[in-house]
Each structure stands twice: as C-alpha cells, then as structure tokens.
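Since the structure comes first, as structure tokens, the remarks are kept for the end.
As you look at this complex, bear in mind that one protein chain is not there, while each of the others sits in place.
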Amino acid sequence: MKGMTIIVKTISSWVKVLIVLFGIYIILFGHLTPGGGFAGGVILASSYLLIMLAFGREFVQKDLPLALDSKLDCLGALLFAMIAVLGLVLCDKIFFANFLYQEYLPGKAFDLISAGTIPLSNIAIGLKVGASLFLVIFLLSTFRRDTSVNR
Amino acid sequence: MYIFYVLLIFIIIAAIIAIETKNLLSAVICIGALGFGASLMFLFLRAPDIAITQIVVEVLGLIILIRSTISRDLTFISGDKEFFGTVISIVIIFVIFLAGVKVFETMPDFGTAIFAQVSEGASQTYIKEGLQNTGAANIVSSVILDYRAYDTLGETTVLFTCIIGATVILRKKAKKLLEEPDL
Amino acid sequence: MPYALCFLLFMLGLYCAVVKKNMVKIVIGIMVMEYAVNLFLVMLGFRVGGIAPIIDRAQYDPVMRQVAAGFVNNSVDPLPQALVLTSIVISLGSLALMISICVRTYEKYGTFDITQIRRLKG
Partner (left out) sequence: MSIPLPLFIAVPLIIAFILPMFGRKGKAAATALANLVTISLLVFAVASIGKTEVYEIGKWSIPLGINLVLDGLSSLLLLAINVVATAAMLFSIRYMEQYTAKTKYLSLFLLMVAGMNGVVLSGDIFNLFVFLEIASLASYALVGFGCEHEELEASFKYMVLGSIASAFILFAIALVYGNTGTLNMAYISMAIQNSNSELNAGLTFALAMFMAGFGLKAALVPFHAWLPDAHPSAPAPISAMLSGVLIKALGVYSLARIIFNVFGVSVQVGWVLITLGVLSMVVGVFLAVGQWDFKRLLAYHSISQMGYVILGLGIGALILANNGKVEWAAMAILGGMFHLVNHAVFKSLLFLTSGSVEMSTGTRQLKELGGLAEKLPFTRATCAVASASIAGVPPFNGFWSKMILVIASVQAGFYGLAVVTVVVSLVTLISFLKIQRYVFLGELPENLRQTKENKGFMLVAMVFLACLCLLMGSLVLVPGLKESILEPAVKVLIDGLKYSDGIIGTL
C-alpha cells in the first residue's frame, strides 16, 4: 500500500498531532475527568492507525518498528505489575497498596499530581494499550498481503 | 426515561439487521451503529467514562472487523444451518427469553439502583469516601485503579494474552524441522 | 422493562452465534451478547435523576474533607461502571484474537463458511 493523496497526507499529519495530544490529555487527567489509561491508549493507537492508512505501512514501520512496538507492549504491562509489586515491597507487604498516596506523596485533591499511583497506573496502561492495539491491527493488515502473494 | 426505550429499540433494530443481512460489510456497519447507540446510552446513563471508552473501542473494533471482511472473496453469504436444528435452537432460546422476562419482573425497578437499597454495600462507601481515601476525583478511576486495581491488572493481562495469542496465530511459519536433540 | 429489552438483545446475540454458519456472523453474535451484558450492568447502577460519579470542585469541602450530600444522594453507582470498563477491554481483546483465528482459517480454507470447514468429525 503506497498511501493516499497529498491532501490526505497533509491533513492527517496535522491531525495526528491533535489526536496524540488529546490521547495524552485523556491519560494524564484520567483521575480527574472522564477517561483514563484505557481510552487514552486506544486514542494513541488510532493516531498511528491514521498515519498508517494515509502514508502506507512502510512509513509507519520506519517510525515505530514492530519489534519496538511489542517491547513497548511488554514494558507497559510490566510497569503496571511493578506498581502492584512495589506496594508489596514498600508498603507493609500489601499487594497493590497505593503507596504513593498513603505514604509519600498525598498531593492535593483536584491537582494533576494527586491520587498517588493512579496517574502512574494510567500512564502504564495507556502505553500498554496503545502499543498492543496498534500491534494487532498492524499484524492483521499485513497478514493479508503476505497470503495474497503466496496464493 | 423514554430516551432509553428509543435507544434500546434502535440498538435492537441495528442488531437484527446486523444478524439477518446477507452482506457482511453491512452487518459490520450495523454493528458500528449498535456500538454508537450503546455509547449514547451510556452517556444518558451517566457513565461518561464508559461512553468515551465505548466510542474509541467501537472505532477500533470496526476497523478490525472491516479489515477482516472486505476484499475477501466471499462477502455475501446464503442460507442458515439445517432447518431442523435452527427451529430447535430458536425454540430453546425463546423459552429462555420468556423465563428471563418473568425473572426481570421480580427485580428492583429500573432507575432505583440496587446499591442505594443495600445497607452495607461497597458503592456507598466509594461515593462518600472515595476522594478522601484515594485522592482521585473521578470515582470510577479510583475504583478501577485503587479499590479494585487487581481486576485491572487482570484486564491488562487479558489484553496482553490476546495480543500474544494473535501474534502466535498470525505468525508465518508454525512448525519447523527438528534438529538433532540437544538435550 | 428496559432489563427485558436488554435480555432480548442478549438472546439475539446467542441466536446469531448458535445458528449462523458464517464465521464473521458468529463473531458478531458474540459481540452483541457482550454489548447486552455491558448495557445491563450499567443500567443496574442507574437512578432516576442521577449524576455521573465524578466529583466537582464545588461539591467537595477540602477543610472538612467531605463530599456534598447532593452528590452522595444523587450519584449513580460507580462499581458497575468499573466492571463494564474491564469487560469492554476483555471483549475487545477476545475480538482481536477471534478475528485473527478467522483470518488465519480463511487463509487455510479459503472460506468463512463453517459448514465447509469440517475436517474434524463429531
């Protein structure tokens, strides 16, 4: 797939920035407003999807190689699990304790930096979801091309 | 209240068209309509978190479904399974449905919210003390990432499992010749 | 009554998954079932004239560390919403896995019709 016309390419490269920003906003403010890691992650994935549709797969492949993408996927999941285990280590042997809020950084209600581990978890989930959903769509769309050559 | 009926009937019509149409592409598009209807419904049910998530998931799910259906050789389908089996399934499903309708009459009415009637339910505490206990103004966020964060770990793992599973299913070569044993 | 309509949606999905013979149709049936369950769960937590479970600055008293009574008495149930978020993710994941199995099967057999995909007996 070569990509689409110049109009689509120009517009989507602009829109991409907006979508990414919106996704990051949704992730970061997940504990204050509607949204959260999951919705934001899906939005991030769809921004890359837009680029893929407009510019073709090879372009995205250069920008975000598949191997890196699957590493990001593992990393996001690992981060979230680490937040859980850190509670086991730092906070009185309690799995999933919100150790930041309770012990180190209570923050002020309605501030961006508040609620302890909740924003951190949102970021980890956003990373994980964005990477993994993009990965699966990429796989599904490239798979068809390979088979059509084989048949 | 009537908005819920309108939306539900819209959703059900979309589902019926999606199920009965012979064209796979229109079936997928009807699923899109269903999903957006559901998203609106969530918005009217005062669940903005879910409405946002539903709408973005819907877009992504539609792309996944369309990717898999368009430009396959066979977008049109014909006929169901054998007649006898179909009739039996429909009868069984209809009986379960009637039983279900009877059951729902005994449940608390729509719009009365079961949690408000239970004395020591968890939800009351979430609403009253959620902000104080976790520091998050979005109570849903505080439930999924603090009170019930373990569920969310499970949810992340489910997604991870599916992605690993999809990469495994879609890999190019599954079997290889066995070299001489090294163990 | 809305519950019964929701259950009707669930049963439509079940009908589609059991009776149809096209793989994509079966996947659609399962999706419809999952939508029905999600709707049902959120409906359980709704109350008439409710507000979303997100606290405003105006509804919180930082000195007393208390939430305004208007919020406590009117907020809808946050717990089913949290469950539905989890369940939406699960259904998206299983959709991805199911579609990849379908696509791979299509590549092997050249059809989505399960009556023609019958290598296994019984």
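So that you can tell them apart, the chains are marked A, B and C in the order they are listed, and the count of residues begins at 1 in each.
The rule is simple: a residue touches a chain if its C-beta (ideal position, glycine included) is under 8 Å from a C-beta of that chain, and two chains touch if they have at least 3 such contacts.
Only a predicted model underlies this, so the values are computations on that prediction, with no experimental measurement involved.
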Within the entire complex, the undisplayed chain is in contact with A, B, C
Note that subunit A touches the absent chain at residues 70-71, 74, 77-78, 81-82, 84-85, 87-88, 92-98
For subunit C, which residues reach the chain that was dropped from this view? 10, 13-14, 17-18, 23, 26, 30, 33-34, 36-37, 40-41, 44, 79-80, 83, 86-87, 90, 93-94, 97-98, 101-102, 104-105, 108-109, 114, 117-120, 122
Of the residues in subunit B, which ones touch the absent chain? 99-100, 102-104, 106-108, 114-115, 117-118, 120-123, 125-126, 146-151, 153-155, 157-158, 160-162, 164-169, 171, 173-179, 181, 183
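Everything below uses one rule, namely that only the chains that are shown with their structure count from here on.
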Hey, how far is the Cα centre of subunit B from the one of subunit C, in Å? 2
Note: subunit C sits from subunit A at a C-alpha centroid distance in Å of 22
Show the residues in subunit B shared as contacts by 2 or more other chains, in ascending order. 48-49, 53, 57, 60, 64, 67-68, 131, 137-138, 140, 144, 152, 159, 162-163, 166, 170
Two or more partner chains touched - positions in subunit A: 33-34, 36, 38, 109-110, 129, 133, 136, 139-140, 143-144
Can you name the residues of subunit C that touch subunit B in the complex? 1-9, 11-16, 18-22, 24-25, 27-29, 31-32, 35, 38-39, 42-48, 50-56, 60, 65-67, 71-72, 75-79, 81-86, 88-90, 92-97, 99-104, 106, 110-113, 115
Which stretch or stretches of subunit B touch subunit A in the complex? 48-49, 51-53, 56-57, 59-60, 63-64, 67-68, 131, 134-138, 140-142, 144-146, 149-150, 152-153, 156-157, 159-160, 162-163, 166-167, 170, 172
Considering the complex alone, what residue numbers of subunit B touch subunit C? 1, 4-5, 8-9, 11-12, 15-16, 18-19, 24, 27-28, 31, 34-35, 38, 41-42, 45-50, 53-54, 57, 60-61, 64-65, 67-69, 72-74, 77, 79-81, 85-86, 89-90, 93-94, 96-97, 100-101, 104, 107, 110-116, 122-124, 126-128, 130-132, 137-140, 143-144, 148, 151-152, 154-155, 158-159, 161-163, 165-166, 169-170
